[in-house]
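Omission of a single protein chain aside, the complex is shown with its protein chains in their original locations.
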Amino acid sequence: MFDSLGLLPFLPFLGFLILFLSGGGLPRRIVAVVGAGSIGLAFLQALLLALPVIENDSLVSQQVIYSWMSVGEFESKFGLYLDGLSSVMILVITGVGFLIHLYSTGFMRDDPSYSRFFAIMNLFVSSMLVLVLADNLLLLYLGWEGVGLCSYLLIGFWYSNPSNGYAARKAFVTTRVGDTSMAIGLLLLFTQLGSLNIEELMNGAETQWGLGSGYAVAASLLLLGGAVGKSAQLPLQTWLPDAMAGPTPISALIHAATMVTAGVYLIARTHTLFELAPDVQLLVAFIGLATLLMAGFTAMTQRDIKRILAYSTISQIGYMFLGLGVGAWSASVFHLMTHAFFKALLFLAAGTVILSLHHEHDIFKMGGKRKQLPIAFASFMIGSLALAAFPFTSGYFSKDEILLAALAIEGPGLWLWIGGVVGAFFTGIYSFRLVFVVFFGESADHHDDKEVTGFTMAFPLMVLMVFALLGGFIHPPTDFVFSVEEAHSEHSVSTLIHAIMIAVPLAGIGVSYLFYGARLWSADRLLEYSLAKKLHGYWFSGWGFDALYRGLFIKPLLGLADLNRRDFIDSIVATIVAVSEAGNGLLVRFQSGSLRWYVLSVVGGVAILLTLGGLL
Amino acid sequence: MNEIPLEAGLLLATILFAIGLLGVMTRRNIVFVLMSLEIMLNSAGLAFVLAGARWGSADGQIMFLMILTLAASEVAVGLGLIIQMYKKFKTVDIDVLSALKG
Amino acid sequence: MISLFYVAAIVAVIASMLVIIQVNVVHALIYLVLSLLAIAVVFFSLGAPFVAVLEAIVYAGAIMVLFLFVVMMLNLGHASRQQERVWLATSGWLLPSLLAGVLFWGVVSSLPSIDLSVSVIGAREVSIRLFGPYVLAVELASFLLLAGLVSAYHIAKR
Partner (left out) sequence: MSILWILLILFVGGVVAWISEAINKQLPRWLALSSVILAMLPLVSLMDGGDDISSAWLSSLNTAWIPSLGIQFSLAVDGLSLLLIGLTGFLGIISIASAWEEINSRVGFFYFNLLWTLAGVVGVFTAVDLFLFFFFWEVMLIPMYFIIAIWGHENRKYAATKFFLFTQATGMLLLMSLLGLAYFNWKATGVLSFAYEDLLAVDLAGDVERWLMLGFFVAFATKLPSVPFHSWLPDAHSQAPTAGSVLLAGVLLKTGAYGLIRFTLPLFPNASSEFTPVALTLAVISILYCAKLALAQTDLKRLIAYTSVSHMGFVLLGIYAWNLIGLQGAVMTMLAHGLSAAALFSLAGGLQGRLHTRDLRKMGGFWLASPKMAVTAMFFSIAALGMPGLGNFVGEFLSLLGVFSVSVSAAAIAALGMILAAVYSLWVMQAVFQGESTATSGLQDLNRREMLAYGAMMFGLLVMGFFPNLFLVFSDSAISGLLSLDQLVAVAKGRW
């Protein structure tokens, strides 16, 4: 029974069902047990399923549960598929997901909608598992949209504040744009290749479409649209920072374990297609590069602790895209995994900070908290080190692999590498800016805040700290999936390159220290220059994308909606009505009720007839 | 006997008809309207008699008799209505009766 | 005979004209009687003595008396004559005159020009025709009169 793939997404779904159908009537303790327990069980089962695959990465297990829909030649099965790639994913999703759930049982303990929270979280995990296990793109799309829905429900979890609702809708609609592109991609793939099964599609694409064929370009572009939306890459990245409106564990779940990695997973899953369209693949790399730089700049200017982390996520996913774009599939998945560890750590630690400081988000109102919040401090230190790719932390290995792979490709490779290294520099700056401002210096407020903690909240942090530090030594079993002889290009790289890649993040940390740790330099003084100020404003608003989209899409759409609120087609109908009513009004006036007028009309009529008779 | 031009007789009938019509169209007093109607009926009768005389037949006169009975009953009913109208509206202005409106 | 026709015709036209421009109802009624009598003379001159007599008796006699009674019952006084003057003074004559003129012209332009040889058709011929082929018409006329009687009674009674 436990080797059934179908059970894996079903366990969280069962949790969801129990919590949903009970309608909030269960005691909190049971809700916590059901909510976190279902994910815990799922994690155990995922381990059971994934261990054989880790031992032998050519192992593939498949299970068709039933035929979902079949019409004529179109058939989509509810079929699940487990290989090295999905093994990594299910472990990350259920493992990190379980820790987040465990943490949430403590974090959310005072919330009135405790049960609703866990119900949606479970559904979220369940959808994500369907997404990564699906053997066909339609089922993948089911999970894909399920994830989107749950993110909407969770971001808008505190629904009574309209701005949360706005953020939630923004997230859903923005990703829906990408989803629609992906749906069209599905239509194209089925129409051309006659199947939506991923294996068949990839084989079909390889055999039927040549390298660089138009179909491959179109299909991969459309799928890329979907991936860009879910993974918050340019140009659809704007929803992610606003998605911070939800409770912090949700941010952790969205950023680390689930949603945003879906795009990376999709591209990795359909990598054959992207290899057939090298231009599109290069585009992926450049999107990743542009996003990581953009987000890096923006992260340096933010004040909200969660927004900083959000931009860092965008930036790190940018690295993954960069890796995908240069064909370093394994490296990207590796980075996805390590990122899941340290980003979950950072978010959960941020949650502790926020909860301990009574929902304070502004980092400049914190300061000197390392004594008060020791666990959070340790978590932040380790998480930030990993994020900044400090040597031998988990982030170091994965980022290294991606950058080396970028360097290895001909042509634009060097530029991609330079961009990535510059991004790493910024990562160093902004991650430690956060650490220095929050935990060092003087205490900015007079509160003597106690760290909110407890086993359920501390334990996940501990575990994640270990993985964030040492996760780099885990090797994801994806070599067989990508079957490329990419891997070890290290021997061809000079030590200089290595030195640069180690030195740059350290330099970033150092700069950050000078600004915010030692306060030898001051960012405020920098801002006195008008150029710097302008740039700061620009970066602070996320490069003005929100304003751009508001002007480009939202306003015209709303304007259009307002312009024609009453449906001009109806006014055509209304015109017919008005004309006949006017005619009626005119004729009614003739029928005045005056007898003399009637006689006059009769005589007039006869006179006209006579005259006409005379004339003709 | 002398010859009377038919044209002259019909012209008389037409003139009388036109006068009656003019009266019906212009007068607002309903009694005058009824009188004008009588003139018109008469002119029609005259035309019948003329036509009968033209063919030397009695049929025209018989038609006149029909018109006569018609006129008699019309006047009887019409005058009854005038009295009712006067009772109800205290006026003989025909324009007051304008309920026949669309 | 022919001069009688013309004289009577002119009297009839003038009298009718005066009927429709009167202010006083009683005066108008007198002119109407005159007009009817003149037409009776026309009938006579056309060789129709029977209808001429009927015109005088029934029309100028009986029907006009009915009118007279009604006018008496209405008892329209001085105020109504004033009102009539106001109504008559308006330019309301223009369009009706034009229309009546057009109608008149339309009929007149198509009048035949035949001379009648007048021969007297008396009560006998009329009666033979009336109670012969036209007997159904007589019945209809009687029904009409009965209906007129009943309805006049009913209306006037309320």
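Each chain carries a letter (A, B and C) given by its place in the written order, and its residues are counted from 1.
Definition applied: a contact is a pair of C-beta atoms (placed from the backbone, for glycine too) under 8 Å apart; a residue touches a chain by one contact, two chains touch by 3 or more.
None of these values were measured; they are calculated from a predicted model.
For the omitted chain, the shown partners it touches in the full complex are A. Shown as candidates are A:G6, A:G165 or A:P278; the residue that touches the absent chain is A:G165.
Screening A:L211, A:L560 or A:V579 against the full complex identifies A:L560 as the residue touching the chain left out.
For the chain left out of this panel, the touching residue among A:Y141, A:Y311 or A:F467 is A:Y141. Take subunit A: the residues that touch the chain left off the picture are 23-24, 66-72, 74, 78, 138, 141-142, 144-146, 149, 152-153, 156, 159-162, 165-166, 168-169, 172-173, 176-177, 179-180, 183-184, 187-188, 190-191, 557-558, 560-562, 564-565, 567, 569-570, 572-573.
Note that in this section only the chains that are shown with their structure count from here on.
Under the stated contact rule, the graph of chain-to-chain touches is complete, every pair of chains being in contact. Counting C-beta pairs in contact, the chain pair with the largest number is B-C. For this pair, subunit A with subunit C, the centres built from the Cα atoms lie 101 Å apart. Chain centres here are Cα means. That of subunit B falls 6 Å from that of subunit C. Separating the centre of subunit A from that of subunit B, both taken as means of CA atoms, is a distance of 96 Å. Contact of a single residue of subunit A with at least two other chains is seen at positions 600, 603. Multi-chain contact residues of subunit C (touching two or more other chains) are listed as 96, 99-100, 103.
Remark: subunit B residues 21, 24-26, 28, 94-95, 97-102 touch subunit A in the complex.
Residues 95-96, 99-100, 102-103, 106, 109 of subunit C are the ones touching subunit A in the complex. Residues 1-12, 14-23, 25-29, 31-32, 34-36, 38-39, 42, 45-46, 49-50, 52-54, 56-62, 64-66, 68-77, 79-84, 86, 92 of subunit B touch subunit C in their complex.
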